[in-house]
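Here the complex is missing a single protein chain, while all its other protein chains stay put.
All chains are identified by letter, namely A and B, in their written order; residue positions are counted from 1 within each chain.
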Amino acid sequence: MTQETRQPRQTRLCRTFQTAPAAVPRENTAKYLDSGLGAEGFEAPDWLVPDIEDGTAPDMKSAGVENLLDRLPDRAPDFGGEIWPRVEWAHADADTRERGREQVETLLAEVGDHVDGVVVPKVGRREDVESALAAVAEAEREYGHPDGSIEVGVIVETAAAVSDLADIARLGSDDRLAGLVFGPVDYTADLGGRSMGGERPRWDGLLERLSNEASAGGLVAVGGPFDRLFDERAGVSYYNAPGYADQVEREARIGLDGSWSLHPKQTAQANRIHMPTPGELDTAVDRIEGFNEARGAGTGAVVLDGQMVDEATFRNFANTVATVRAIGDAHPAQTDAVYDADLRDRVRAVDLGFA
Amino acid sequence: MTQETRQPRQTRLCRTFQTAPAAVPRENTAKYLDSGLGAEGFEAPDWLVPDIEDGTAPDMKSAGVENLLDRLPDRAPDFGGEIWPRVEWAHADADTRERGREQVETLLAEVGDHVDGVVVPKVGRREDVESALAAVAEAEREYGHPDGSIEVGVIVETAAAVSDLADIARLGSDDRLAGLVFGPVDYTADLGGRSMGGERPRWDGLLERLSNEASAGGLVAVGGPFDRLFDERAGVSYYNAPGYADQVEREARIGLDGSWSLHPKQTAQANRIHMPTPGELDTAVDRIEGFNEARGAGTGAVVLDGQMVDEATFRNFANTVATVRAIGDAHPAQTDAVYDADLRDRVRAVDLGFA
Partner (left out) sequence: MTQETRQPRQTRLCRTFQTAPAAVPRENTAKYLDSGLGAEGFEAPDWLVPDIEDGTAPDMKSAGVENLLDRLPDRAPDFGGEIWPRVEWAHADADTRERGREQVETLLAEVGDHVDGVVVPKVGRREDVESALAAVAEAEREYGHPDGSIEVGVIVETAAAVSDLADIARLGSDDRLAGLVFGPVDYTADLGGRSMGGERPRWDGLLERLSNEASAGGLVAVGGPFDRLFDERAGVSYYNAPGYADQVEREARIGLDGSWSLHPKQTAQANRIHMPTPGELDTAVDRIEGFNEARGAGTGAVVLDGQMVDEATFRNFANTVATVRAIGDAHPAQTDAVYDADLRDRVRAVDLGFA
C-alpha cells in the first residue's frame, strides 16, 4: 500500500529510552524512579521506562508496581517526556505472560492516564506480539481509556521475533504498536552465542534491518543498552563517555531514532547526538520558508537550489522542524541551550502543511 | 519452483549503469546525453541512463524529454549499449507518479524502438512496483511495441522496497522487471540516517541481500553511485581512481553485476573490473571445449580435471563466455583490447548448448 502523507506524521520523539528499576532494595525503593522523573536539562529522557522486568528483583516486583501507583499521579503531569513501564513477558513462558497481563491491568486500572505505553520484552513470532497487543487493548477498554491511547513497544531479543521482524513491524499500521527496541544480551543467549575472547557480536546486519522495518512500518527504532558504563586507564576509573558516544553515533548513522540509556549521563549524551544540529535545523527551516513563499506566489512547481520540492523532500525538512518543536515542548531547556532565539522563533512560526 | 536451464540464459550485460542528465542549462542542453551516446572504447557504458529525474532540474525536464526525442532516432542505432531513461516516480507522491506515467507514454509513443527499458526510482512495496510495471505495459501496448520489449529496472532506495525486496525480485519471473539498482542517498534519508563525523553507512547487509535476491530472481544487480569523484592531496586535486575502484571491487566480490557511473572515467574503470580476466575466460573456454569433445565421444558422464561437469558447472562457464560475446557485440574495442585474437576466435566458435 502506498503511503501518502499530507501532514508530517505525528512526531514520536524517542531519542532516549532510559530504563530505571521500579524498585530497589534501598531505604527509598523508588530511588531510581524518582531520579528519572525529576531529571532536568539534557538528563531528562524522552521515554522514561520504569522497569518491572529484569531490572527489578523478583521479591521487589510488587513494590515496583506500588511505587508506580504511588508516584505517577503526582509526578507524571510535570514530567516532560513519555512514561513507558516495562512489564514482564516471555513468548516461551505462560506464567510470565500471565504476570505481565496482571501488571498491565493494574497499571491501566490505576494510573493509565499517566502512562503513554507499555514496553513488552521477549516477544516471539508475530502471533505472540499480537497477543501482547490484545492484552493491552483489553485492559484499555476495561478501564475506560480511549482506544489506542496506550501504545506498545516491543523488545526484539529472540530468534522468533527477528525471523518475523517484517511482519511484526507491519502491525504498526494499527497505531498501537509504536516502537522496536533491540535487546542484544537476551538475543545473543537465545541464539546460543558466546562472548569469545571478551568480544561480543555487534549484530550489524540485524540493526540495519531493525532500522529499515521500523521506517517501513512507521515505528521508532531504538538500539540496545551499553553496559560498560565505566572504564579504567592506568588505575583511574572514569565514565566511559567515548565508548557510549561511538555506539550512539553508529545508531544515528543508520537511522535509529534513539538509544537505550542506563544512566543520566548516557541520557545527556544520547539526547544531544539524536538532536538536529543548528546547521541541519537552519537548512530545514530555510527550505520550508522558501517553499511556502513560492507557493504563496502561485508559481506551480517549487524549485529551491535547483531541486524541485516534492512531498518527500518537504516531509523530511518538516520532520526535522517538527522534531525540534517536540523537543522544545517536552524539554525547553534543551532547545534553549542548542538553538539561538531567532531560529527558535522561526521554528515556531513556519507552516508545516504541504498544500 | 526449480529452474532448469538448458541454454545459458540470455546474457543481460550491465557492467556499467551510467546516468547522464537529459538536459542541463548549457548552450547545448543535451551536452551529457550527446557525450554518453558518443563514448568510445572503455568509456562506452553498457547501460546509458538519460536522467529525467533528480539529475535534471525541474524547469528543464521537458527539455530533457525533448532532447531524447530529438537524439535517439539518429544516434541510438549506432550506440553499442542499451538505453534506459530514468523517469520520475515516487511511491509516496501521486503527482510525481503521474508525471512519470506521462514521461513513459511520451517516450514509448515517440522513441520506444530506441529504448531498452525504463528506470523507475523511489519505488515502495511490491504493489507499487507492480503499478510501475503496469504503467510501462500499458504504454507498450498502446503504442504497438512487442509485449515485454520494454523492460524495467527499479532503484531500491526506500524502507518499503527493502522490506519487500524478496517479493519484488520474484516479479522478475514475468520477464519485464530486469534489474535492481541501489540508491544509497535517498535510502539513508528514508531511514532517517545521518552522516555522523563525515562517515556514511555502507549498508553491507543490504547489498548482500540485493545481490542474493537479484540472483534468485534472474535480475541484474547494480551498486550505488560514488560521488567523491575527485580528491585532493597536498594541494593537488586528482580523479579519485582508487576510491571508486575499491567500491567497484567490493561490489564485484559479492556478485553485483555492475556499478553505477557518474563520469566516463568511472565507466572505463567499472567496465574493466566487471569483465572476466583473460585467465578466467581461458579456463571457461577450455572446460566447455573439453566437455563438448567428451560428449561427442559418447562416454556418458563427462569428467574434467577430476570433476563431473553438471549443468550448473557448465552454465557458469557458458555464462562467462556468453558475457564476453555480449561485450564483443556491443563494444568490440573493449574485447580487442583485453583478449588476444586466438582466444576471441575460440569464444566465437565454441558451442554453448548443454545437450
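Just so it is clear, a contact is a pair of C-beta atoms (placed from the backbone, for glycine too) under 8 Å apart; a residue touches a chain by one contact, two chains touch by 3 or more.
Since the model is a prediction, treat every value here as computed from it, not as a measurement.
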(request) Could you tell which one of A:Asp34, A:Glu138 or A:Asp204 touches the chain left off the display? (result) A:Asp204
(request) Would you mind spotting which of A:Ala20, A:Ala90, A:Ile288 or A:Ala322 touches the chain that isn't drawn? (result) A:Ala90
(request) Determine which one of A:Ala134, A:Ala189, A:Ala241 or A:Ala337 touches the chain that has been left out. (result) A:Ala189
(request) Would you mind spotting which of A:Arg12, A:Lys122 or A:His263 touches the chain that isn't drawn? (result) A:Lys122
(message) Touching residues of chain B against the unshown chain: what are they?
(response) 1-5, 166, 169, 204-205, 208-209, 211-213, 215-216, 249-250, 252-255, 257, 273, 301, 303, 306-308, 310-312, 315-316, 319
(message) For review purposes, identify every residue of chain A that touches the missing chain, sorted by number.
(response) 54, 57-59, 90-96, 122, 124-125, 127-128, 158-160, 162-163, 188-197, 199-201, 203-206, 208
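FYI, only the chains that are shown with their structure count from here on.
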(request) Could you put a whole-Å number on the gap between the CA centroids of chain A and chain B? (result) 40
